[in-house]
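Single-structure report; data block below.
One protein chain is absent from this view; the other protein chains keep their places.
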Amino acid sequence: MASPMRIRAAAKDGVTEVRVLMSHVMETGQRKDSSGAVIPAHFITELTAKHNDKVVLSAEFGPSVSTNPYLAFKFNGGAKGDKVAVTWVDNKGETRTDEVQVA
Amino acid sequence: MRKQLKAIAVSVGVALAAPVFAQEELNFDAYREMLADGNPAELYEMEGEELWRTARGPRNATLEQCDLGLGAGVVAGAAAQLPRFFKDTGKVQDLESRLMHCMETLQGIPSEEIVKGKFRQGERAKMAALVAYVVTHSKGEKIAVDLSHPKMKEMYELGERAFYYRTGAMDFSCASCHSQDDKRIRATQLPNITKPEGAAAGWGSWPAYRVSNSQFWTMQHRLWDCFRQQRTAEPIFASDVTIALSVFMAGKGNGAEAQWPGVKR
């Protein structure tokens, strides 16, 4: 099962800054283990961030992104107590959604 | 709009991918700045916090009664005063050996399992998460190790001797790499641990998340790998030499601010 993300969201002067730390191996599919066998690709392909129910960020990820990716972005609007939810989907179809309240 | 946001996300992602150095020079400061925000050690800290509160082991107990030196269950500031002498065990213990003691006495998890285990596996991996949780609650605290107890004094002296002790296939001691200012092995900067600033830089920035291998390393793990590269035999987990060197580094670094958990190349 996928591990939780750590999300922080803070509103200031009408702009909300969101910082997301994801727990994911982000295996490229190009690496080999010590016995020479290829380690199968396993990486996040899509990420969506919602403010309450409105999508504010949609991103495509790929194998060039590091293990345990960190993403920071800002969107206009948002107030203390609003919900910010982040969802990722990976190439194996696994998915994880976590949600925080804007501080 | 959608396209623009995507571009931002991609640039953030690339910035955090495999370390890329400018070919002309090694710009450590810019690299560190890029890493400073979003230390993935937080993921381990989250896991550790959960583990602290989860009833586990043969006794199905939590670690909430674990005494790290400031009283049962006190986590805030606990890492900053470790290693210390503990009356109940009659020993000087660092964070890891103390957690191991708590896991055994409270939860019934045999210390043997951790001592004989491997880093990043089994109970030792769980301990690393607990370490991340505990040290994060001393972030920004001043290192305050009490050296007044005779056993602490002795450990400090043993640690200092061990620091200079040359042995192994390549004649190295800790001092071979860590007794001069501004030196490097390849592109890795080395703290001068014979000085308070250097000792604090080393002691106060491990445990750390290592971006180059996406691993969280505790101080026991760091010391273990130092000895591996020193070409000695393998140090035993939480053995005297690891505690002595920890007391030496922490004691010398006393008073400086800890940056736990660190983030490293």
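A and B label the chains in the order they appear, each numbered from 1.
Heads up, the rule we're going with is that contacts are C-beta pairs under 8 Å (C-beta built on N, C-alpha and C of every residue); 3 or more make two chains touch, one makes a residue touch a chain.
Going forward, contacts and distances are computed from a predicted model.
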item	value
Which of "ABC transporter permease", "Membrane protein", "Sulfur oxidation c-type cytochrome SoxX" or "RNA polymerase sigma-70 factor (ECF subfamily)" matches, in UniProt, the chain that is not displayed	"Sulfur oxidation c-type cytochrome SoxX"
Partners of the unshown chain among those that are drawn	B
Listed residues B:114, B:200 or B:244, member touching the removed chain	B:244
Listed residues B:32, B:53, B:120 or B:183, member touching the removed chain	B:183
Missing-chain contacts mapped onto chain B	21, 23-26, 154, 157-158, 161-162, 164-173, 175-177, 179-180, 182-187, 190, 194, 227-229, 231-236, 239-242, 244
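Everything below uses one rule, namely that only the chains that are shown with their structure count from here on.
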item	value
In the complex, chain B residues that touch chain A	2, 5-6, 8-10, 12-14, 16-18, 37-38, 40, 42-43, 46-47, 211, 214
Chain A to chain B touching residues, read off their complex	3-4, 6, 19, 21, 23, 25, 47, 56-61, 64-73
